Structures are given as structure tokens and as C-alpha cells.
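Every protein chain but one is kept in place in this view of the complex.
Read from first to last, the chains carry the letters A, B and C; within each, the first residue is number 1.
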Amino acid sequence: MTAPMRLPSQPGEVIDRTVPLMFGWNGRAASGYAGDTITSALAASGERVFSRSFKYHRPRGILTAAFDDPGCTVQVGDEPNVRAAHRRLAAGMDVRAENAWPSLKYDVKAANQLVGRFLGAGFYYKTFISPQRLWPAYESVLRRFSAGGSMSVDARRGDYDKRYVHVDVLVAGGGPAGMAAALAAADAGASVLLVEQEYDLGGHLRYGGAAELATLRELRDRVAAADAIEVLTDSVAIGRYEDNWIAVMQRTAAGVAERLVKARARSLVVAPGLIERPYVFAGNDLPGVMLSTGVRRLINLYAVKPGLRAAAFIANEAGDAAVEDLRRAGVQIAHVADARRGTGLVHATGRGGLRSVRFSDRTVEADLLVTAVGWTAPTALASMAGDRPEFDPGAARFFPTVAELPGGIYCTGGLAGDGSLDELVGHATAVGRAAATRSRVGVAPLPHDPHPALFHGPTDGFVDLCEDVTSKDLATAVAEGYDGAELAKRYTTSTMGPTQGKLEVVNTIAMIAELTGRGIAETGTTTWRPPYAPVTLGALAGRTFEPVRYSPMQPWHSAHGAKPLVAGAWIRPDHYGDPAAEVRAVRSGVGIIDVTPIGKLDLQGPDVAKLLNLLYVNKWSKLGIGRVRYGAMCADDGVVFDDGVTGRLAEDHYLMSTTSSGAAAVWEWVENWLQTEHPEWAVHVTPVTTSYASINVAGPKSRELIARVTDVDLSPDDFGYMHVRTGRVAGVEDSVLWRIGFTGELSYELHVPGAFGLHVWETLLREGADLGVRAFGVEAQRILRLEKGHLIVGQDTDGLTRGFSAGLDWAIKLDKDDFVGKPELVWQGERSDHPRLVGLATVDPQLVPPEASQIVAGGEIVGRVTSSRMSPTLRRSVCLAQLADRLARPGTTVNVRLPDGRTIQARVTDGLAAVDPDGKRMRV
Amino acid sequence: MMLLPCPWCGPRNVTEFAYRGENIARPDPNTADKATWRDYLYYRSNRAGWEREGWFHRAGCRQFFSIERNRTTNETRGVGTPDGAGDAAHSGDSR
Amino acid sequence: MSEPDKKPLARSPIAPALPVRVVDGWEVSAARSAAPLTLTDVTPLAKVSVKASARGPAETTIGVRFGRARRIDAGDLVVGSGPGEWLVIGGIGSAPAMTEHWRATTAGAGELVTVLDLTHGRAMLRLTGAHAADALSTICAIDLRDSVTPDGTAFRSSMAALVTDVVRDDVGGVRSYLLHCERSSGQYLFDAVLQAGAAFGVEVCGLTT
Partner (left out) sequence: MVRPLTSKLSRRPVKKYSAVNILRQGITRAPWAPVLVPHELRGRYDVVIIGGGVHGLATAHYLASNHGITDVAVLDKSYIGSGGSGRNTAILRSNYLTPEGVRFYDRSMELYRNLAADLNFNVMFAKRGHLTLAHNDGSLRTMRWRAEVNKLQGVDSEVVGPAEIKKLVPYMDTSEHARYPILGALYHPPGGIIRHDAVVWGYARQVSARGVHIHQDTEVRGIDVAGGKVTGVRTNRGDVAAGTVLNCTAGWSSLISEMAGVSMPVETFPLQAAVTEPVRPFLDAVVVSASLHVYVSQTDRGELVFGASVDPFGSYSMRGSLEFIEGLAGHVLELMPSLAKLRLLRSWAGLCDMTPDFSPIMGETPVQGFLIDVGWGTYGFKAGPVSGEAMAELVATGKTPEIIAPFDLARFTDDRLMGEKGAASVGH
């Protein structure tokens, strides 16, 4: 591939001509040099069109030759919307144009241009209204016209990273002002993070003349030598949040795809420079129409000739410099129109590229039109800190209102005002020094130089090149009554595209101001919503940090085919292959389950009983040492919140258990009541959930098994149901045993010091082999407790279920002086119309209505099945349900609607337990 | 990321804390009528200005404390622990 | 009762890097590393919690305030881990003696003091090396510069989204952090720190005694 537009070596060029790179462009071979952007490499080879536009599919070329070049967005491999005028070339890149089919040159959707006069503002709102039934078909066609690159379902997530930084001063922008501010801050003893969006420091100095390049070298050398300054290039401060929390997107980072740097800075210096503003006129989107800064970047950084024959429309020194660069690069200058002398630009014409330009005084042939009409101040970071930029009509741009900024925010460089390079560096130096000490001392404001206010010519052109919004669209919007800046922007979508309004926002506001006859200041200000630059989801997400929790017995579970159950942070064995067999093993012999996630709180102190009396609905004053009691907790609205058993280990020492999922919430709940309501109570709470490995040994043979591994006296007289003992288990001291019966069987819950959990578990399995001991999982436990009619808070209750609707009538003691939720429970008890928790037996015992099946009567919903399973013990379905009071009497037949629409009948059972309703098995 | 001045740990990222809502006194459960009790349960001042509210330093010292926060600007002031210990001031993003 | 003769083996929640040996009843890694940044599972160390009131009489007796860590004569590290809350870290197997010691020490404080062995409830790691702070700053938002968190600082914060206690406890002038969390998340924290240290050449080193 030849490079007809490549210039000889330029003094500031960033390409390395010794490293040629091959890549693909729309399937063809292309080449460039290391240091080239995708766009500069293609432009060097003579390419002028890089994309087709959003709505009209018009050909688009280079405008800014930097990140926010609206026409230079491409697909690279599986990455959509790559900014080709910024992304550096890499060998083997597969670059393709977006929005063009079948090709960039012949895009069939360009037919939209022909009907452009009908496709204006609000087109879609005004059509496809009737017949309404056709709209879905229109919509699917419309979607196919949507712009942008393509996602790939196979794309790898990639490695993204994050980093927290604490600095004294963060300088956003690494141009001359940013570098000077960083140096001054570092000199004053501050640590500094200097953030620059380009690959190198320098800002506009990089594409300047000899004097600028000399200053650039000097500043860069000094920054490199300053130990206190860390420089991040190809990085953008994308947002400033409360208390100077600043997000920096590091697009190039060693070892990872991208890195999000989160900096807490004492001071923030905003020094992003200025963004050159396009001019609005007919033909302003033709390939070949460029901004002066774009032209200078192409020539000086990439040694690319932007065109062969140039016309220029300029109103400032940047324009003069661009014309000078063009001359030096050997581009023929057809005409330079100086707006400062009143010359106007009327329109540009051409097909597929610029051919001719009409000025107010002449028409010239040209393939390049350079405009230099003014600047947009990227006040984003200051705005995010609460600043409301003000428009200065004399200078024709917005300025941050520095005085109103919160402490620790500074602006410098072109954002703050005008001056010679030395004056700007001087201001930045003073700002850097002030930022280091967080003062405002010694910073004199920069002047605002006059600049002609040029926004649009006498013809209609594109205001927003990303969105294909024209000045006529804005006029239409205003005429239709969308006459505020925000309404008109929303109606036309101007500023809503991928450049985020950086190029468009001021022109948009200026034109709305003009159309409505109001001033710019009155019309609105530039609003900047984070992120300031587009940021990948990958970078925002970073690595996945989702803590998981495992019990000490996890190695055994993994080795024995446990199916994992994700329960919040815990990963638990759901079952080991056959939950029904696990249930039968427990009912007929003995089983063991890992219940480590059960919440456990160590409670010590003379006032523990008071605490328990307050938090549980039942009474705790008379719990003897060595005894265990079930307790349920409600919130102050009377809704059941958690349940569990609590044992008294010694005079002032209790061990509370909670549900697994409620462990953290109950701990917080206990601390809350202690710290905020009863700081006078002497109670120490320590979470010991994972201090212990917890194993429930259940089944008629559980006592026989435990007896083989402990010295604790297990005789029923000495260690009865709902008692607790401490002792040695499998050689492990300080183990806690409590005799409780969630499964409805004789069972012992062992809490052994965590590090010995696996040892005890394996010992139980070994010692109980002849008893047929078997591990069971959560699913078998769910079945066992359901057979026994024990409720699960959160499953058999919901966010409105109060104590009396949870079958807790027996536990609730309304004669206590106070407990959490008491008033609501008193009132609930006074009424009798609340739903009840009941057991259900289906009339056809083989039918198991799925959980959440609705119970209906006379067309109304009167309840729902909260738990249901086929019982391996009874060989029939067992259910719990929430049911309207009037139907809750035992023996009542109710209608249960199955998800498939069938209705089946079920009878309310006498009590909740289907297995061993008298509770004999667990009390043996 | 807003900083919240924990009376024990100093300023920390707000994501370390759990918000407990406006500080509302719990009525006497034995004398409160339904209206009073449900006012306590459900009604909120929801002021667009300074409000004293409860926070819990969940990922830090695990202490509950109260603080005044301007719910329009998120500035904070007047931090204190329930028992009156600990005191600090923080002007936040003051303008 | 026929108590099994097999002596109980204590295990950390973190799978040990091979080879493995047993030290005082704990299974530990015997791996060794001379890398500039090392990560060691020190879970077997004794960890005893002491609770009293914040700024109360027991605090005077203990002599370490919240946010600081101090090594005492016995070589144990007393960490002011919360308001009215301390964690004392000692040698493997010394928890019973430490518990007795602290009960006795605080008995006369005139307030409720609770001493509890948390050895089994916590996983503990040690990250040592000049770049330890750089590695941690990818997963922890706390300012780890010397000016803010010098040697002897203790704090609790979020690390890789997990609540973690951190003690800056330099070893022979080399930057070192003790990190501890709930036992059940030990492997998670270990993996997260290992990943955070990868860019700085971290290697796993077994517990040396």
C-alpha cells in the first residue's frame, strides 16, 4: 500500500518510520507506522472516508484528528466504536467501517439522504401512528437502521484492573498549564498525579512550531525528573465526585486491558485546555472539511498531508498557524478567508468529498477546508464540582466561575483565560503552588481575550455530526414549542451522541438562543454529565470481587459430589445426588449435615437475659444454665424477622443461633438495640459463626454415633431435649453440643472449633459407617423440616407476615413489659382476620403443588402454598401454606391452582407436622 | 465518593457505612396508640435540608452513630455516638 | 465411649501450598520463598479477643488504643481493633494461656471484660515486601502512605469487598501487613491478595516458626 499523503519527517512527529505495521481495512491489507493512529495511517495512504453517518449515512472524514472525531469511529475485531483518530495502530488489527453496507463507498442506506427533508426533527414522533398494528413491523426495520459497531457473543471479558490513589494534587490535563501546575505543586512539597488524555504530555505544544517544541521538551524533562509527580498518559479524568473523589480512566496500562484509577485528591487542578468548535454551514460534514487543530495534528504529529488544495476560514491565531503548517507541508492554498475582517463562509459542496467552497466574496475549488472559529471550554470537572459556567460574549466562550467552586478545585490554562504561553505557564505555576496548600493565595485571574462570536453561516448545516442533527432541525424544534435548551436538545438529540456534546453543545445553545431571541447566558449553560469520556464496562467493573464463604468441610463436600447451592455468600451442599435417600437415612438411621452457616453470636454479660427478652417474642428470664430455647424475632412492625435457638452456657454466657441468611442482619440488629437504645446494658456480642464448624447429627441412631466420639454424658435423663452441653468431641476440646430437632428426629448439633471441622466430620463418618451414617444436604433438610412442619422465615413468611400469621401463637408473650414489635402483635392478636400458617394435604396424595401455587376461592386469591415437597417418609405430598383465616380451620377443603391452570383440592391438616405430630421422635 | 466522618475511625468512604434513616424516638410501646406507633414506623420528615440521622460503620468499627447531614448537598456536621462519646466535625464538600 | 485415638488435625481455611508439614497440630505449608513480596497464611497463630467499654478502665490497663498495635514483652501483638475491642495475636497453641493471662490482667478493671479465643474464627495472612502497599492499593481504598498509616497502625476496612482487619506490622524494617477476616472467606481473601500482588511478583511462603 502506498502512502501518497505521507510527508517527509516532521520535527514533532510521533511516528516511528523504522517500525512499519500491517493491518486490515475493510478486509484489504493496509499499512502504517508505529505511533500512527488508525486514521493517520489510512489518511497517509489517501483514504478520506472513514464512516457513514448516523441517520443519513453520509460519508464522513477527518474533522479533529483526535479522540472525539465524530467521523472516525470504526470496528476493530470484536471491539465496537473504536476511536480511530486516537487508537494507535497495532500490527494485525482488523479494522472495519461501521454503518456501511455493503461498503463504505456504496452504502445503500445513503438513500436516507434523498428523503432527508422528511426525516427532520421529530420525524418518528409524527409518523407510523396509524394503523397502530403496523408499528411493530416499522420498529423492527427502524432498529436495523441503528448505528454503531457490532457486539460479539464470544468476546472475552478481558483483564481489567483498578487502583486507589491518594494524592495531594491531581492535575487533569498534561498540556503546558497542567505540567507547570504539577511542577509547582511538587516544588511546594505536594504529591501529584498528572493525567493526560493523549499518549504524551504537551497538549497543543506537541503540534506547534520550534519555540513550542523547545518549551515542550523543557517541561517534559522537568516533569520526568520530579519524583513527586506520577504521570498517567492516555488517561482521562472521567468524573469528579463528592469530596474530590476523581475517577481516572487509564486506557493504556501495563499488563491489563485498562485500569480505573480512583483518586482521593486534596486539590484538583482542572487544566484540560480548549476544544476547537466546528462551524455550521451547508456541507460542513463533507470529507475534507477540518478544524485547524485537526490539520495541525495530521501534519505535525503524523506527517500526513491533509489535502492537496486548501481553503481556510479563520478567526484566530490557531487558524493562522494551521495555514502556515499547510504552506510548509506543500499544500496549495486556494484562499484564506479571514473572519476577523468580515469575510463569511456560505457553503461547501462536493460528492463524497469536498470540491468547492463558497465564501461571501468568491467561490474556490478545494479538497480541504480549514475552519478556526473558536473554542469550547471543557468545564466538565468543574461543573461536576458544582460550578455553573458563564458565557462571556466578548470572548465567545464559557468560563468556569472559579470563585464559586468548592475548596480544593482550581482551573488553569485555556479553560481559565487567555495569554501568551509564558503567561499561561505563570498562572498555572501560581495555581499549582496554591493547590499544594489548598489556598487561593497569589493567583491573579487570567484575562479573556476578545474573539469573534462565530457559530453558523447563512446556510443550514450539521450541528451534531454524531447524531446528524442540522440547524434546521433545531429551528423546527423551537418553532414547534420545544424552545428551551433542554427540550430542544432532547427533541432533536443534539449533543446526545458519542462525542457527548464536546463539539456540539455551544453551537446548539447559541442557535437556540438566536432562534428564541434570547441571549446565550439566558438560554442555558453547558451541562456535563459523567463520564467525561466514554468508558468501557470492563474498566468500570474491574475484577470481580464477590466474596464467597466456605465451611471447613468444603474439601470433603467437593470430593463427594455435592451439588453446590449458592446461598448469599455461602456455597453449600444442596445434596449429594439423592436427597430422598438422604431423608430416609435420617429417618431410619443417622445422617450428618454441615450447618456451619447458621449464625452464631456469643453473648456475655449480666444483662443478656434483658436483651433476649427485648428481641425475642417469648420469655427468657427463667432459662436455666444448660438449657436451650427456640426464639422468634419480630421487627417493630410485628413482622417476623428471624428465628433460632439460644442456649445458656453459664451464668452470664449465652450462645445465640440465627438463620444462615439472617446471621449478619441479626448481629447488626442486636448491636443496634444495644448501642442506640440500651447502652447501659452490660452485654458483649461477638459473632462466632465461623469460630465453630457446625454439624447436625440427626436420626434415631444419632445418640449411638455421638456416644462413640464424646465424653459428654448423653443419657436422656442427663442431656434431654433442648439442653446444651460442652465437652470433647472426636478429641476436640471446647465443643458445644445442643440437643434440638429441626428435622424432627433425635438430633445433636455439634459446634466444634472451626479448624477441626473436617477432622470431626470425617471421624463421624468413619465411626458411624456401621450405623449407615450418611451426609445429607440442604434439600434433604428442607424436606425433613417440612415433614415436621417447622417454618422457614422468609419462605413460609413474607415481608408482611406478623407473628400470629407464622404459627407462633404459642411463643408470643404479650404480658412481657416490652419487646420489639409488641404493639403490632397486641393489635394483631385482638383481630382474628389475619392469614394463618397451615399444613395442607392434597386430596390426591401424589400431586405436589409447586411452591407459590395460589389458593383460590370464588375467584379471589385466599392464600398460597409456601413450601411443598413429595415426602419420602410418608410417600405423599406435604405442604405448608399461608391461608385466609376463614379457611384455616383443620379439615377445610381448599382449591389450589397449579401453574398449568388445573385446580386441585387440598385439606387443611390438624397442626403443621405431618411426621410425628406429637414430637416423640426428637424427645427420645 | 462521599466521605462520612466516623466518630471513631475518621473520614471513610460512605460505602463502608449502612444508612439507618432519620433518628426517630421509639414511642412507649405500652401507651402508644395506633396512630402514634405507625407514625413512628412509617412517616418521615424527609427534609430537603439538615437532618439528624443514624449510620452504622459496617465495614469499619461497627459502631452506630448519629450525624447531621444536609440531604440536598450531602454535607455533614455534628457527628456523635449514641452515648455522647466521640465528636468530630466535617464540612464535606462545603461551598 | 471409645474415643478415637487419632489426634485431631487443625486446618486453615486456605489450602496450603505444597509441601505440607504439621506444626503444633496445625497443617501448614512448608513452601519457602525469597521473593521481594511474599504472602503467608498465618491462620494458626493464636488470636484472642478482649472486649470492654470504649475508653473505659480496661483500656487503661491494656494500654493500647483503637487504631494502634503494640508488641508486648511476651512477643504477642496487641491490636486495638475497635472501640473497646482488642485482638491479641500470639504463637501457635498459646491461646489458652493468653486467655488466662488477659482474664487475669483485666479482672480488676471494674467493668465487664470478655476474653474469647477467636483463633478458629479468623483467617490471617501476612503480606511482606517493599511493594506490599502498592499491591493492596488495588483492592483497598485506605491511604496506605507512611504519613497516614505508619508501622503500628490498625484499622478495619473493606478489602476486595470483604471486611478485613489490617495491621501494619513491619518485619525487620520491611513493610508488612497482617490481614485477617472471617475464617470462611480466608481462601477468598488469600486469592484476592495473591492476584493483587501478581504485578509485583508475589510468591506464597509457608509459615515459619
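One rule holds for everything that comes next: a contact is a pair of C-beta atoms (placed from the backbone, for glycine too) under 8 Å apart; a residue touches a chain by one contact, two chains touch by 3 or more.
If you're wondering where the values come from, they're calculated on a predicted model, not measured in any experiment.
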Original post:
Which displayed chains make contact with the chain that has been left out?
Top reply: A, B
**OP:** Pick out which of A:G148, A:G772 or A:G919 touches the chain that's been left out of the picture.
**Re:** A:G148
Original post:
Looking at the whole complex, which of A:G407, A:P498, A:G727 or A:P845 touches the chain that is not displayed?
Top reply: A:P498
**OP:** Could you list which residues of subunit B touch the chain missing from the display?
**Re:** 1-2, 14-15, 18-19, 21-22, 34-35, 38-39, 41-46, 48, 71-74
Original post:
Going by the touch rule given at the top, which residues of subunit A touch the chain that is not shown?
Top reply: 54, 78-81, 116-118, 122-130, 132, 135-136, 139, 142-144, 146-158, 160, 239, 241-242, 245, 247, 260, 262, 282, 347, 384, 456, 458-461, 470-472, 474-476, 479-484, 486-487, 490-491, 496, 498, 500, 511, 514-515, 529-531, 534-542, 544, 546, 548, 565-567, 794-795, 798-800, 827, 850-854, 856, 861, 864, 897, 899, 901
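Definition applied: only the chains that are shown with their structure count from here on.
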**OP:** Mind checking the centre-to-centre distance between subunit A and subunit B? Centres are C-alpha means, answer in whole Å.
**Re:** 26
Subject >> Rounded Å distance, subunit B centre to subunit C centre (Cα mean) >> reply: 32
**OP:** Among the residues of subunit A, pick out those that touch two or more other chains and give their numbers.
**Re:** 262, 264
Original post:
Residues of subunit B touching 2+ other chains?
Top reply: 58, 62-63
Subject >> Parts of subunit B lying in touch with subunit C, wherever the complex brings them together >> reply: 8-9, 12-13, 15-16, 58-63, 85
Subject >> Contact set on subunit C toward subunit B in their complex >> reply: 54-55, 66-67, 82-83, 141, 155-158, 163
Original post:
Any idea which subunit A residues touch subunit B in the complex?
Top reply: 241-243, 245, 262, 264, 385-386, 404-407, 636-637, 668, 671-672, 675-677, 679, 817-818, 822-824, 827
